[in-house]
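Only a single protein chain was left out; the remaining protein chains are all shown in position.
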Amino acid sequence: MLNIFKKTAIAGAMILSAGAALAEYPEKPIEVIVGYSAGGGTDVMARTAAPFIEKYLGDGASLVVKNMPGASGQIGVTEAANADPDGYTLGTFNLPGMMARTIDREAGYDRDSFTYLANVVNDPNVIVTSKASGLDTLDKLLEEAKANPLAITVGMSSLGGDDHFALIKLEQATDTEFTIVPFKGSAPARTALLGGHVAMGILNISEVAEFQDQLNVLGVATKERSQFAPDLPTFKEQGLDLVNGSMRGFIAPAGLPEDVQAKLIDAFSQLSDDQEFLDAMAATANPVEVVTGEEFKQLTSDLYDLANGVWQTTPWN
Amino acid sequence: MTESRKSRLTRPETLTAVGIILVAAGFLVPTYDLRAISALLPAAMLIGLIVLSVFLLLADQRKASAGEDAAPMTKAPKRVIGAFLMIVSYALACDFVGFYVSTAVTIPLVAWTFGYRSPVGLLIATVIVVGTIWAIFDFGMSQDFPTGRFWGR
């Protein structure tokens, strides 16, 4: 009963807000739900992007970041998916994590729950080895992996994350097998690598940029060299087809009024040409790659299919 | 002189031991669905709790047979239950009605109920506490407290 009432109220509010939106969006503060604590990578992205989005939306628009941490971002993204689609609640979105969570546990959303605005950060995977391992080139690593299956220990931040999918792609492409050691987060994994407790690691480029002298960075999983560390070769250059990374962007609930959606996407697409924004992101170790609207939706869908495919053959929990 | 059978079973420690055994056994059920390595530590702890509680139960019953009276949990059960109920309803009120309203009502209500009856003192304390919280958290740090689910968003 209460539910029906609520639904009618929301429907009514939608009609009203749609009408109002035609006139002037935004006319009140826009809330951005971040699924992590203040100070995390996703939070820093949202807070760095917020003033620029305000600038491009114009009309004195204001974005307010709200942290709803917990369950690797799932609490926040669920909240964003179920918010009123009036353009006044946006959320941050992480790939492949948010899609992988719809596969490995029950989630209150799926890939159709969102209006895809823009992916802003693409942090490609890198393969690193510890100095102690002596495996300082990709060839040496693969040779050892083929000679002794499962002998190489691979530190990474978790199972079912971008690091894990990168490893699975590597294993499939080179017909090798590794022993996975999933730490809680990338910093502990990186520390174990520095201390030589694991031989190899799959991390993201932003996480190893400061440690290039202490670790062997064997390559970057991008199509072209990353702007973030232009002296690192890609795997493609080394004859290995491996492209993978961790992505962070912005979504709104599904069913956003079209003009609001257009205005938001327009604002986000201007980020990629804003040098001031690019500098601010570089300072916080966020490699920028803006992908908007339909393309972002397609990207999400592809990653879902990848994760689902992996889950069907080798479920990780 | 030994106690009656009923009072032997309602000794606080005996009740607690039985409670722990039941709850721990209940938590053991979901461990069957876990991988062995994942279930190992929790199951070990739960079994540990059950075994230790059996010892506790036996020790307490032995004391009962020896005629030792169990110390009561509280001398003022009404006040304790009242305090618990008030704290829980305060939390519920914050959740459903909103933080500031509930706090402004709860501080004087609790203090008055439990014996502090000076109206001026209550007023001053409430104003200072709610005002300081608002000034620091809301005004200073733009930290949101629950506004009450009752009123919708």
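Residue numbering begins at 1 within each chain, and the chains themselves are lettered A and B in the order written.
The definition used in the following text is that contacts are C-beta pairs under 8 Å (C-beta built on N, C-alpha and C of every residue); 3 or more make two chains touch, one makes a residue touch a chain.
Note that contacts and distances are computed from a predicted model.
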- prompt: Looking only at the UniProt record of the hidden chain, which name from "RNA polymerase subunit sigma-24", "Putative tricarboxylic transport membrane protein", "Substrate-binding protein" or "Succinate--CoA ligase [ADP-forming] subunit beta" is the right one?
  reply: "Putative tricarboxylic transport membrane protein"
Field: Hidden partner chain, touching residue among A:94, A:158 or A:176
entry: A:158
Option from A:49, A:80, A:192 or A:218 whose C-beta touches the chain left out: A:192
Message: Just checking the interface: what residues of subunit B touch the absent partner chain?
response: 12-13, 16, 20, 27, 30, 34-35, 37-38, 41-42, 45-46, 48-49, 52-53, 55-56, 59, 73-76, 79-80, 82-84, 87-88, 90-91, 94-95, 99, 103, 106-116, 121-122, 125, 129, 133, 137, 141-146
- line: Residue positions on subunit A contacting the omitted chain are 37-41, 43-44, 47, 65, 67-72, 74-75, 78, 104-106, 150, 153, 158-160, 179-184, 187-188, 190-192, 194-198, 207, 209-211, 213-214, 283-285, 316-317
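Criterion: only the chains that are shown with their structure count from here on.
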- prompt: So, what's the distance in Å between the C-alpha centres of subunit B and subunit A?
  reply: 40
